[in-house]
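With one protein chain withheld, the remaining protein chains of the complex are depicted in position.
Moving on to chain A:
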Amino acid sequence: MTTDDEPELEQEAAELVRPYVITNGRDLLDDQQFSLITLVTVHPEPPRTKPLDPERLGVLDLCSGGFLSIAEIAGHTRLPVGVVKILVSDLVHEGHLCSRAPVPSAQLVDRQILEEVLNGLQARFG
């Protein structure tokens, strides 16, 4: 599996005109800060000024109703996931949004999560 061609992938994705414009020409994020299932919502004490551009404003308004995952934000706004990650990242850095801390993928945690998933499925459908 070639992972060394990733910068190229990002570059090609960034060449797509619309996402490139929305994200002010920034490279798509390659860090692991946000995954598809990172949960975000509006910050309880947001800055006084709102973002000006319609895409960020749209994401912010969407998130004003409660917690959603990155994937859901992409689904509702019909923006590509890579773009949503950048918009959310900006909004988090500016203090508009906050995210639930990502879960460390330790075995102990997995064990607990699996237990809870099983109990939940059985309670709901069993």
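Just a few scattered comments:
As a working rule, a contact is a pair of C-beta atoms (placed from the backbone, for glycine too) under 8 Å apart; a residue touches a chain by one contact, two chains touch by 3 or more; residues count from 1.
Throughout what follows, contacts and distances are computed from a predicted model.
Chain not shown in the complex: UniProt lists it as "ATP/GTP-binding protein", one of "Cysteine desulfuration protein SufE", "ATP/GTP-binding protein", "Alkylation response protein AidB-like acyl-CoA dehydrogenase" or "Ferredoxin". For chain A, the residues touching the absent chain in the complete assembly are 1-2, 5, 8-9, 12-13, 16, 32, 35-39, 58, 61-69, 71-72, 74-76, 78, 80-82, 100, 103, 105, 107, 110-111, 113-126.
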